[in-house]
Every structure is written in structure tokens, then in C-alpha cells.
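Yeah, one chain of the complex is gone here, protein chain that is, but the others are all in their spots.
Chain naming follows the written order as A, B and C, and within any one chain the residues start at number 1.
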């Protein structure tokens, strides 16, 4: 299981969220070292927006807790909208090409979950990527192919519909191949203006997705960043959350919920 | 331009070829540091046969001259048939998945050259890989896709024919896409018993391929391993060389020569 | 806490011990991912003896479970005496120079434990390293400095005495600096012929040290390699274990036990 967080609000040094929370993403991987939870040591990634149109990116295969570059970058980079991800591989290799977040033009995407039976679907999934997007296929993860299919299905114009279409396509393909394992998909993307997060699973066990509004910012992620988890809102499974400025809204993924009812 | 060498003969410590020749592969990259030639610092790879059926593999993205592991492995691993490769990327990322030699079952393959216009052909080339081989597509290089197509085209049964079919397929595709850049392909593969090397280009500039028979071994590679290059035989372009035990034979790639005549 | 194992016996492929035991070293780090125990993801190391006098060495900073090189090397390297170590850093940087085992001529050394207050002793400890050994100080760990002091104190001639002298020196230094934290030292070294392991702590909590005699080999390490830990002998704290061929002996560290009584 991967872990991730996304931040929207007043520009802050990344370290204030990545290192200085009592249950920050880095602490989560550190605490993993103390046997409490799953280890996330298969790659780390950062994506952040600033004055440039396309986001900054940093990917590293060293464990986040021992990466001196990450520590310094997080002390010196400020952003009002950024993503961070620690990977726990579900099979594909540990290399930078497989680290989240993935990017396309001004878009960022990251993901926690898994396409059931991905190994037996990879050939078919890659063939769905249209030619003009194929040189953006840098790695071999299921996450990256989902992102590229979402773009192919109109992410830039109608994001909600692109998600539903893409996940429906994958569910169909899994059905044809008679795959029993679920499609689990808790993900987040952004165009640099607003953040959209999805919590979905074809079974009862959608990966967690927590959100909290602070005075001047909103954080959404796979786990709460402090230990008072009751002050965090769990997004219900089968729903989509949209964060724009200080506004936060959720709505159901109607079509998908029908498919998996 | 990549560089590579293959060895067949009495089992020796790898270092005797990799480090101890006056113009060894590591010296070639080291001498590159002295401005004489192209630098090969985009990844290194070793493949060697021993008592196991499938070969041993070692891939590293650090420059070969500064990799302490390589130095120790080459001092301690003995083999009677091994491959070594230093990469100079023609575009794709520097990561282990993109390092030669590539392997499949008991087969090793490595390559120097380039598919002209590869970026615009990658989508189509990947679609030629049959489903049962697709999970062997670990990286994004043209070299790996050529190897997988050679397997799809019968490398295990009729190697020469598989090479001709594969290169013809690619030449056709390039023609359809009106690509002017050449297909250059100087490559070597082995099943652990014999070594087959190919020197081919669709233009006049096939990458070099040198071979030398010593008392108890044969070496074939992109460059001579000593400075008396006149004692090395250059394999003619459009030809294939086969090394089995102490025997060395060459023959023309008839079909391909017709296509590019 | 680091983990390590040492093997003496009939030559075997390293994978039979590193990967194929139900509680192998790699499984131990893998199981760490399943929240059972401390994560060891701060570097991995192998040292093995073969026909060469000095041992082979392999050090890597990627987590052991995701290192494709390690997997292949362990399938292809055979040895009758080898060491393996997974590091969980106690402060110093994750880089290859800080990975165990450390080597000197035909000697290998690795360690689990910690010099209490090492940060405030490092200057003084490094000054104890004699000039002729100083270019063997590659990294910054307490483990490496202990090894170099053991060599300075006569490891090659009288190993037991060298250990006692070195640990006594460090205990004295800690006393002068009024350091309360303990000196914990569970370590192993070899000259390629016999294995010597030490279990010691200046407090009641010496890191564990287990040993088991099989039909044709002996394994000693920080943890049992299977789940029937009652079939493994725990070496008592304050003792030294010597393994030569199929013989296994333990004796107390008399002088040190007096010092810390």
C-alpha cells in the first residue's frame, strides 16, 4: 500500500507538511521502521506548483527518511499546491520511472491501490494508450497506464467523466479475463488550480482517504497527518472530492457505483 | 554509441577481460575521460554463464569506472561465456531496466545501434510484442523491443531467420513512416552454448564489429581490446558471425542485403 | 538494529540461505514490510570467500528486497564461508561506504550494535586509528572504526585479545566522557578460515546472537533463519563463539566481564 498527501492553501515550505507534522508522510515511513505499519521504501516522489505552468518534480528510489536532498529541498521549496507520495511496490521495479506523481503538461497524478491481475492485463492496457500519448509511458506501473487512459478519455475537458470511463474500461477488461481480485483506486490529480481525489474499490475495501480543512489550507491524503484522526473526514467509498481554494465538495461516482453494485 | 564485448573460451575471471586488457571495456570508458572517444556513462551491464542454465546478470547506472561492486565481482566471478556492455544512451532514461544485456530464459542479448525515428515508432513496435512476452518488456529501449521481436519470430528455433524477419519488419515500418534515419544494428546473442553476432546497417555506416581468436578463447566486440587493431578481424557489414567452442564462421544476411541494396 | 548472518560449511549458492529459508535475512526485511519487525532498508552487504585470498564484496543502498542484482548474484555465487548484513542506520548516512561487511586484506567484519554517544566520541576514536590503517577509513560509521581499532590492536595475531583491548579502550573513553548510553556489540569476523562471533553489551541488553549446527554447515546470526527458534542456541552475553569447520566453541570475554560487572 502506498501513502500520499496533497496540499492546497497558502504557500508554505514543503517541510512544514512533509517533516514537521506529528504523523507526517516521512514520519509515517519512519514509524514503519518502528513496526507499527507497512514500510514505504520503494520510492518517493514530490510534485509542486509555483509560477511555472508545469509542476516541479522530484523522484527518488532511496528511502525518504535517508535522502538528504529531500530534506534540503523540503526546507527551500515553497508551494501553495503540492503532492507527495511514498511507494510500496505491488510488483513493478523500484526505479524513478515508476515513482509517483506522474505528470502530463500542467497535470499531476498519484495513486494508491492496484488493478487486480495487472500482470495478465498489462499487454491489453498498454494497447489502449493512443499513439500520441505513448511516449509518456516511461515506466511499467498500473498507476501510470491509468493516468494515460484518463487523459485519453478526456481528463483535460471533463475529469469526472474521464475517471468513470477509464475505471469502467478496466473493470470490463477484468471481467472478460475473469479476474477475481478487486480494482482498488484511491487517487488524486490536479491541473494546478484545483485538486480532485477519488476513493473507489470494486470490493468493500477501498483504500482510506482523509481530508481536513485548516484555517488557511486543506490537506487530503491516505492517512491523517496527526493522531487525532477523528478531526479528519473520511471520504466515503465510491465518491469524488474536489478542492478549489478553500472549498471542499464531494459527490458520488454514480456510473461506477452502478457497475459494482 | 554503446560498446560491448563477448567472450567464449576457457573459464576466466571476468576482470582479466574487463579490466586487465590495455584497451579493455573499462579502459575504453576511462580513456573516454581522457577525451579520446565518446563517453559511455549511461549504464553498465554484465551477463555470464556458469553451471546454472539461465545466465547471471548485473546492471548498474553508475559509471563503470567508479563502481566498487563491479570491480569485486569481476575479480571473483569466473565464466567461459560472458557478455559486457557500456551504454551511451540515445534518448531513453538511464535506469537499470534500460541496461544491456537483456535476458530471456537461457538467452542473453546486447546491442549497439539505433532504430532511426524510434520515438515515432515505439507505439507500433510495442504493439508487435505478443501477449505472452509482454511481461518481459521491463524498460523502454529500442534494443529490448528488438530482442523480444526476435524471440517472437523464432529466435529459439531458427536464429538467423528470426533476425532477418525482425529487421525486415522494422525496415518496413520505417519505410511506411517515411523515416530517413538508418536502422543500425550491431548485436550479439547467446543461448549459453554458442555466440551469434550481427553487423548490419540500412546505410553505409554499420557500427564496427571486431573478432579475434586467441589460443584458448575468442573475443568479439565493438572495438579491439588491444591497440594492435590489425590483429583483429572486422566482420563485414551485412554479415552474421557464429562462434562455437573454438570455431568461428561468418555468412551474409542475404535477405536483408537484398532489401537494402 | 541491524541484522546479519554468517555461514560456514559445504559450498552452497548464497540464495539457499539469503532467500530460500522461511525466515531468511531477505524475508526478515520483507516481513518487516508486513509490520512485524524493524525495517532494515538502509543498505545491504555481502562478503564471500572463494578461491581468491581476499573475499568478494557487494554493497548496495537499495532495499535488499528490490535489488535485482542481489537476486541474480545470490543465484550464481557459491561459497563455503559468507557473510550477509542488512543495515538499519543509527545515524550515519546511507551510502555504500557505510555498508557492512567491512574488509581488510583477507578479513571480513560486520556488526550489530552501537557505541553510546558515538557522535561525541567520533573525533577521539578516529584519532586512535594508526596512520598505516587510515586509508581504510572509507565511511563514517562506528562499526568501521571498531574494526580498524581491532586490527590496530592485533586482530591478525590474537583476535580475542584484540577484541577485549578495543572494547576496553572504547569503554574507557565513554567513561571519561561520562556517557550513560551502553556499548552494544554483537559482531562477527573471519579470516576466511574460521568465524569468530562476539556477543557483548555494557548493559543487560546485548543484541541477540543465535547459532545452529546442521549436518554439513553452521549458521550464526542475529536471528534464527527459521521459526523454530528453540532449535537455535543463543550465545550468552559476554561470550565469544568460534566456528572452524564443523566445530563450534564458546568462551567468556573475561576481562570485559570484569570491567562491566
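Going forward, a contact is a pair of C-beta atoms (placed from the backbone, for glycine too) under 8 Å apart; a residue touches a chain by one contact, two chains touch by 3 or more.
Everything numeric in this text was worked out from a predicted model, so none of it was measured.
Screening B:93, B:142, B:164 or B:191 for touch with the missing chain picks out B:93.
Contact with the chain that does not appear here is found for just one residue of B:42, B:142 or B:191, B:42.
Of the options C:20, C:52, C:71 or C:122, the residue whose C-beta touches the omitted chain is C:122.
Panel shows subunit A; residues 48, 50, 52, 56-60, 68-69, 72-73, 75-77, 96 of it touch the chain omitted from the view.
Listed for subunit B, the residues touching the missing chain in the whole complex are 32-39, 41-42, 61-63, 66, 68, 88-89, 93-94.
Looking at subunit C, the residues touching the absent chain are 93, 95-97, 119, 122-124, 126-127, 129, 131, 134-135, 137-138, 140.
The criterion applied here is as follows: only the chains that are shown with their structure count from here on.
For the pair subunit A and subunit C, the fraction of shared interface numbers is greater than half, so the two copies use mostly the same residues to meet.
Relative orientation of subunit A and subunit B, expressed as the C-alpha superposition rotation angle, is 180° to the nearest 5. Put simply, the C-alpha centre of subunit A and that of subunit C have 40 angstrom between them.
Multi-chain contact residues of subunit A, defined as those touching 2 or more other chains: 93.
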